[in-house]
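Of the protein chains in this complex, one is absent; all others appear in place.
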Amino acid sequence: MGSVGAKDVPVLLSPEGLRIDGRRLDELRPLRIQAGPLHQADGSAFVEWGANKVMAAVYGPREVHPRHLQQNNKAVIQCKYNMAAFSVDERKRPGLDRRSQEISKVIAEAFESVVFAEEFPRTSIDVYIEVLQANAGTRCAGVVAASVALADAGIPMVDLVPSVAVGKIAGQIALDLKKEEDNFGEADLPMALVPQSGRLVLLQMEGHMTPDELSKALDLGVVGCKAIYEKMKQALRDRYTVDPVATGAA
Amino acid sequence: MGGKVYASVLGLLTTKPPFLQVLPLSGRYIPKPDDVVIGTVTDCQGTFWLLDIGAPRWAPLHMTGTPWNVEIGETEKFLRVRDSVIVRVENLDPTGRIGVTMLGDGLGKLEGGTIVTVSPARIPRVVGRGGSMIETITRHTGAQVAVGQNGRVWINGTPDAILRASEALRLIEDQAQRRGLTERVESYLVSTSSSNDRGPETAARESAHRDAPPQHVPPVGPADERIDPESVGPGPDEY
Partner (left out) sequence: MTAEVTAEIRTAHILDLAGEGKRLDGRGPDEYRRVQVEPGFVTTADGSALVRIGDTAVLAGIKLEPGKPFPDTPNAGVLTTNAELIPLSSPVFEPGPPQPGAIEVSRVVDRAIRAAEAIDLTRLCVTPGEKTWVCYVDLHVLDHSGNLIDTAMLAGVSALAHATVPAKRFGIAESDYPLDLQHVPVECTFVRLGDALVVDPTFDEEQAAQGRITIATDETGRVVAMQKGLVGAFSPDDVREVVRRALVHGDRLRIAARGGTA
């Protein structure tokens, strides 16, 4: 648990309450969101969060391929989360893997809760998330990027969906784990919030926590999500701010 | 919900009491009945064609919705994949099926010219109040123009006319939210007309450089210029 002197295990929390990157327990890593960086996609977003670099693109609503997946009364939301081969320290072989498939499903379900899919029967809204550089919390960064991309694509939704992972390091509940904290910490809890309703549409947990710790983690996560929400809104506003130098230059 | 109104898409909020309107800034074209749209044939079946009109679904054009005498199985003789047409949206059913027809004035197969795409949200600006903007473009270029509500614009004429009209559309798309757009477009068209020293190729080359605003267009205003809600979408009293 981050004991001093143990080989290869870093000290996750200093006596002063500082984490290995100097953050306090309730601080987010630096987060930068850019809406609309891609030209082909209907909507897109690029997120740089700590050392994560994640690109998301949305196509749709559009015709469903393959056709048999069509739903008569609403759009299907298909999500594909993928990590680039060079995004992790040990090269990841290209192609489907079980972890990516699970994450894709969980993220698609999160968006199904907020997108007004009934407005577009028999269509597909395709969400693609590419992790270009990974450092823990990639599925949360993916949700943030995809949410902004959906808004950028003009897809009607109840709300944007901020997301963050809360964890437990050195026995303390901490917000937004980075890689070492995720690897050597005691619990990891990714979540995604719909600010308007105050409800969670993505929730996973791995590790061990007491019910009290879990309760504290949920509250901390909600606070983190609200801060991220503001950044997401700003990124979309910035997209449409009139700038004489940038006008015409994408 | 709970007495409050929420916007479900990113857009500009305008108030023309008692109306509140959110004009979407982005998104695919959402068809409305009576919209005239330009589409491209993506599939040819025995009794109908499927058109890509930039909407969430392809639109079926039935053989009876054309002025031609089409026999079953002979649809390909009249329209093939990649042909372009101008049609009118007739009906939308709850399953999302977009019925279109080619029967009517100004509708039919498009021959020659080219298609330029702009964001559907910009179309009202492309047309202008009472058609003023599109009239300005056709008057200065001599081009034939057909505007689809789905953001597709057909332009026909000399290569020079097509180039300048396309560039005018690009200007509108990039700067639609600024005031003084009509003057800027007119200024561009006048400065690039063939009676001017500067050849159309040079003008096009200059405006192809996206780094700087086109040289012959008056400089744009300060960065904190407010977005003009009048410039986006029709008001309740227009069209």
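Just so it is clear, A and B label the chains in written order, and each chain counts residues from 1 on its own.
Definition applied: contacts are C-beta pairs under 8 Å (C-beta built on N, C-alpha and C of every residue); 3 or more make two chains touch, one makes a residue touch a chain.
Every value quoted in this text rests on a predicted model; they were computed, and no experiment measured them.
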Just one of A:11, A:25 or A:88 touches the chain that is missing; which is it?
A:88
Looking at A:13, A:57 or A:170, which makes contact with the chain not pictured?
A:57
In the full complex, which bits of chain A touch the chain not displayed? Write them out.
38-42, 51, 53, 55-57, 59, 62, 65, 80, 82, 84-91, 94, 126, 128, 130, 132-135, 250
By the contact criterion defined above, which parts of chain B meet the unshown chain? Give residue numbers in ascending order.
40-42, 52, 54, 81-84, 110-115, 117, 159, 162-163, 201, 204-208, 210-211
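Methods note: only the chains that are shown with their structure count from here on.
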Chain A to chain B: how many Å between their CA centres?
35
Applying the document's contact rule, which stretches of chain A touch chain B when the two form their complex?
42-43, 60-63, 72-73, 75, 116, 120-123, 151-158, 196, 236, 240-244, 247-250
In the complex, chain B touches chain A at residues 6, 8-10, 24-28, 56-58, 94-96, 170, 174-175, 177-178, 210-211, 213, 219-223, 225, 227
